[in-house]
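Reading through the structure tokens given below for one structure.
All protein chains but one are shown in place.
And now, subunit A:
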């Protein structure tokens, strides 16, 4: 028996969290905002991994844990599995989701935020800003994956690649 949450609720919460950290709390320091959002995701991932590994036997190695993330963890969070998993067998994994749920409702058209940006710079600034926004949202998801893996005993660094929205790849580098 589990309780359900409406998806629009989760989307709104994530959007508002990113907007608050980027625009109000750390308006001029995007790296600090990113690391705070990452830390929130870390704690969430930590707690979620505890819950979702409850009934399962223990993992034997790193690949098992990554497969758990790709299959069970992702299905619990997004009702689908990771579409593609690649590895270089030396501690780097690429998890690709062809339609990342938390970005699926995000508009991809760059549009200027405020009207008094000079005309020549508006295109570049708007594109820059549009590229930053999904990156900020992805810091949370990267934090979730990192927290979950840390709780399973795997120290790693996670980054996201959004060159082909709405598909999204997460690159996990396991620290030796």
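Everything that follows uses one rule, which is that a contact is a pair of C-beta atoms (placed from the backbone, for glycine too) under 8 Å apart; a residue touches a chain by one contact, two chains touch by 3 or more; residues count from 1.
Note that contacts and distances are computed from a predicted model.
Hidden from the displayed complex is a chain whose UniProt protein name, among "Trafficking protein particle complex subunit 2-like protein", "Eukaryotic translation initiation factor 3 subunit B", "D-isomer specific 2-hydroxyacid dehydrogenase, NAD-binding protein" or "holo-[acyl-carrier-protein] synthase", is "Trafficking protein particle complex subunit 2-like protein". Touch with the chain omitted from the figure is made, among A:26, A:59 or A:78, by A:59. Although one chain is not drawn, its touching partners on subunit A can still be listed: residues 43, 46-47, 49-51, 53-54, 56-60, 151-153.
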